[in-house]
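Excluded from the complex is one protein chain; the other protein chains are retained at their positions.
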Amino acid sequence: MSAADTPIDPLNPVMPDPSALPADSPEWRVKFPHVNYINAHYGIKSWLLTKDHKRIALLYLASVTVFFALGGAYAIAIRLELLTPPGDFVQAHTYNKLFTQHGIIMIFFFLIPSIPAVLGNFLVPLMIGAKDLAFPRINLLSWYIYIAGALFTIWALLNGGIDTGWTFYVPYSTSFSNTYVVVAGLGIFITGFSSILTGLNFIVTIHTMRAPGMTWFRLPLFIWSTYATSLIMVLGTPVIAITILLVALERLAHIGIFDPRLGGDPVLFQHMFWFYSHPAVYIMVLPSMGVVSEIVATFSRKNIFGYSFVAFSSLAIAIFGFLVWGHHMFTSSQSVYASMIFSFVSFAVAIPSAVKVFNWTATLYKGSISYDTPMLYALGFIGLFTMGGLTGLFLAALGMDVHLTDTYFIVAHFHYIMVGGALMGYMGGLHYWWPKITGRLYPEGWGRFSALVIFVGFNLTFFPLFLAGYMGMPRRYHAYAEEFQVLNVMSTAGASILGFGLLIPGIYFLWSMRYGKFAAPNPWPATGLEWRTLSPPPTENFASTPIVTWEAYEFRPIEEMEVIGPAPEQSSRPVPGLTTT
Amino acid sequence: MSAADIHLTDAEQHAATALQHHFDNMEQQRVAGTLGMWVFLITEIMFFGGLFTAYVLYRTLNAASFAAGSSGLNVKMGAANTVVLICSSLTMALAVFYAQTGSRRMQIIFLLVTWALGATFLVVKGFEYAEKFRDNHVPWLNFQWEGKMPPGASVPSIRMFYWIYFVMTGLHAFHMIIGLGMLGFLIYFAWRGRYTPEYHAPVELGGLYWHFVDIVWIFLFPLLYLLGANLTH
Amino acid sequence: MQIPLPKIDLPRLPFTPEQASTIAGHVDALYLYLILITLFFSILVVVLIFYFAVRYRRRTPDEIPPPVEGSLVLETVWTITPLLIAMTIFVWGASLYFALYRPPTDATEIFVVGKQWMWKFQHTEGLREINELHVPVGAKIKLTMTTEDVIHALAVPAFRIRADVVPGRYTYLWFEATKTGRFHLFCTEYCGTNHSGMNGWVVVQDPAEYQAWLSGGASESPAAQGEKLFQSLGCASCHKMDVQGRGPMLIGLYGKPQKLDNGQEVIADDAYIRESILDPQAKRVLGFGSVIAYIHSLAAPQGGGTANTAAPASGSTTTSGIAPDTQRSNPVGPTSPRTQRNTGGAMQPANANANTPRGTPPP
Partner (left out) sequence: MAEHIVSRKVYFVIFGALIFMTVVTYFAAQIHFQREAINTIIALAIAVTKATLVILYFMHVRYSPRLTWVVVTAGFFWLAIMIVLTLSDYLTRTQSAMPGIK
């Protein structure tokens, strides 16, 4: 009987003989894991007071998952209500709260923090070869701010909710809604600062903390897109903060800045709101584009076709994204000339997105393509994002938008970008870096299966809504006209498949944290710096500051991609609780 | 600038005890801090920017009302406060200078003077607010308009001018209060001798913040106070 | 200036609403163009992805394909081509937009007021309607719109028109209906609890029929006249057609047994319906006593505005110190700049100073 089979008595631990175990076998890894960021410290305090960007990423992962589940539950309720034309499942007032809260939670508490705060936090220092973000304490603070904002919002939800739509259009939100607008607004206001601090941290880190040799054009494309995202966070978020502040003041003290009865202008609110909220769409989808660039390169073992075009298209999207907000207001009584400017720039901003899609596709050419789960998500992303982007052209076209805006066409379009784009990228990224984050592999078969289920469920949910939209079905309708029912039944059926598909990864990710196979430092293999340290990485990421001498996505045989960090044998130490010393 | 561009000797690196673990050297830490502060300041620009946008819009639409509203403000107090803030910016800059050159005593003196000037600003602001309250010019509490009514002006728009005045100066005053708290920290740590010519980033960053708040006022003063000054004659 | 649009005769595509206005065919033509572009690019991308994914699938685990250099020519091509295509869409879309938002000068004006949660229409002849708009076929109609409370949006999918209705300002829409019939009309800017109930119909009639309707609708059937009364007397605000309102739903009621709140059951025949209209409390349907209980509670005289009785949202807890009735007692604005001439003071502005819309009323 070998030492590995001996049951260990936790009260009287006996040190097994290391020589009886083959080095770096699974048994070895259980008994002698290398010191990494997860096992370096124990106890709840070591997590809540951590300044390690990787641990903060996990804190974010846990919190956004909770909010995703909550937002998803609202989505299911909405789809159930829309199964039949009359409003029979919930009251109209309740339904209005459902879609408002679905929107607020999914946008401000899931999509905006998801990739930047979870994957970005984890990966930015690893990818550029730094020990941590530039301001670790501010990083932790931003998580606490996020939680504080979340608590405010949850308080508003528990106390009766909010029914203004996530867009908070005045004067409904300021003078007519009898719900918890100020509290929920305060929650979003606070959470905004979390987003600002995260973006600030990334910008400074990427500028000042790159490892020697890591020039701008050797950066992984994920870093470029995170950088572009951070620019939007920093430049846009303060505007939504002041806007919400003004809404609250208007509501509490009738300052009249938006209220026409006091000389204000409700359309000004829309300008200020969309100044942030349109670029916010790019906060959600740009990081996904970065993830997809990484995945496509790794799983076709090819350098990204037109690297610099993809890199600069991220910046172009971030910058031009600030010039197009008026396309949300074509029917709002905005000046027709202003509409023309905004429409024109909207078409211009479509180009960098198209360039990205073409470059990803071209990257596959003469590659060595494997169909691992992250790649399925990435390919799904390209297809769905293409659909979402092209339907965006419908909405940017002025005369067309008049017929389509505020219908289900809009709903379908932005879900193709938000779910088909941002969520697919997030799921792909989570699978791709899961071995690095946890040191364990997820079950590949289940991964592929759920990716397909999600893809099918997603399309069934949202494609019919394009048709319903063109037929004229208005959005945010609790009860709708009979002629739209067939499409809505399809959508609800799709939503149940989508919901089921999303449950599967939830289960196997949890399972794999304990039972998954151990991951090698570079399981795929990929080229980024993050793959040259151990899985999971040690607290300071690399044993010594890496010196980068290779270009981005320079694929070489795996033996040549040495691990910068202590070999597992050297760094091993017994699991606490099993030591005798 | 990346770490690759930075070449410092080991001795220099280890000399600095204030170096945080994840930075390679003091220079990198200082550059990161400064850049971080500047990025923070542009978020502040955008934060105030929302109010400036509202101001510009409504002023364009209701120019007469805004001029009328402005004529009800106390230009002398506004100008006095402008001078106070400019003085405080000078003293703050000098405090940074003495931190850079390593004079603990002068540093503390100038930080204290800056603090006092900031407090003066707030006191004057307080008197101004009290005056507005006396004149029944506080929209939430007691707004009544009996002042100038040039052609084209309307009371709701004048009331809105006063709202914008209170929100903008209130937000600015809030930033001043935060600045005073920050100066308090700087004074305490300067007194403890924490800041040396090698490590004085907090003083420098505090200075950037203080000057930014000054700049906001430099714009608020003409936009709010001077707009209707010619009406009072 | 009116940009003349060429005549377009496009057959109705699947999953599109009826084309019932002169502009509808143009919008559908642009739609078709956009669909073709979408199909072209998505099929291109999907086919390429599938082809590459199969053709270049990984054959050995340690295979490393040689890197491929980028191509400036390709990048330029796929930057410029989409840009050119996008510009064609932009020009087409913008010209339609101008056509949609420039009412012809010879159009007949109809005034529209949105209100939580109903549409009020007023013809220049003085006739008023709620949630239903009668127009003659082939006439150019210009809608001059505003709202009493929040932002609404008027949309008629069959006409492919839509515009927000903004408090404190007039907005405009125009259309020329090309076929008779009843077409859905929706509020499409979220406006509160009963947003989805804020819809109705545009009834397009032959000019002769329309004239008859204008002059009192003598030629209409009793049922149609009754419906008009049902709408105009406000019955419809509680007895709703599609959702359960404050009063019992009337669809499928006639001739069926009804449970009453005193435990009895009656057949909803002519006599019962007549009695219920004249004396609603005589036999009350089970579960609908709350409005009556509310009316009872009003027995003691109360001050305050009853001018606008739109009740606040259910469960009206006020969170922010704004009492719902203080918000509502000051409804904005007149129906239209011309109301005074047509209707006397019935729809005078409540607070002329604050409510003056930013724009000057049309001449």
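The letters A, B and C name the chains in turn, as written, and every chain counts its residues from 1.
As a working rule, a residue touches a chain if its C-beta (ideal position, glycine included) is under 8 Å from a C-beta of that chain, and two chains touch if they have at least 3 such contacts.
From a predicted model like this one, the values you see are computed outputs, not experimental measurements.
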Notebook entry, point to check: Just one of A:T100, A:S288 or A:Q334 touches the chain that is missing; which is it?
Noted result: A:Q334
Next item on the list: Taking the full complex into account, find the residue in B:L35, B:I108 or B:A190 that is in contact with the omitted chain.
Entry: B:L35
Next item on the list: Sort through A:V239, A:L262, A:I317 or A:L534 and give me the one touching the missing partner chain.
Entry: A:V239
Notebook entry, point to check: What is the set of chain A residues that contact the non-displayed chain in the whole complex?
Noted result: 207, 235, 239, 267-268, 271-272, 275, 322-323, 325-326, 329, 334-338, 341-342
Margin query: If the hidden chain were put back, which residues of chain B would touch it?
Written below: 1, 27, 30-31, 34-35, 38-39, 41-42, 45-46, 49-50, 52-53, 56-57, 60-61, 63, 67, 75, 79, 82-83, 86-87, 89-90, 92-94, 97, 100-101, 207-208, 211-212, 214-215, 218-219, 221-223, 225-227, 229-230, 232-233
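What we mean here is this: only the chains that are shown with their structure count from here on.
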Notebook entry, point to check: Per the centroid of Cα atoms for each chain, what is the distance between chain B and chain C, given in Å?
Noted result: 49
Check: What positions in chain A touch 2 or more of the other chains?
Finding: 262-263, 265
Next item on the list: Could you check chain B for residues that touch two or more other chains and list them?
Entry: 61, 154, 156
Item checked: chain B to chain A touching residues, read off their complex -> 1-4, 20-24, 28, 31-32, 35-36, 39-40, 42-51, 53-54, 57-58, 61-62, 139-140, 154, 156-157, 159-160, 163-164, 167
Item checked: Residues of chain A touching chain C in the complex -> 85-88, 91-93, 96, 160, 163-165, 167, 169, 171-172, 175-183, 251-252, 260-263, 265-267, 300-303, 305-309, 330-333, 336, 339-340, 343-344, 347-348, 350-351, 354-355, 357-359, 361-362, 364-371, 379, 382-383, 386-387, 390-391, 393-394, 396-403, 405-407, 467, 470-472, 474-481, 553-558
Notebook entry, point to check: Which positions of chain A touch chain B when the two form their complex?
Noted result: 130-136, 196, 200-201, 203-205, 207-215, 234-239, 241-243, 246, 249, 253-257, 262-265, 268, 271-272, 540, 545
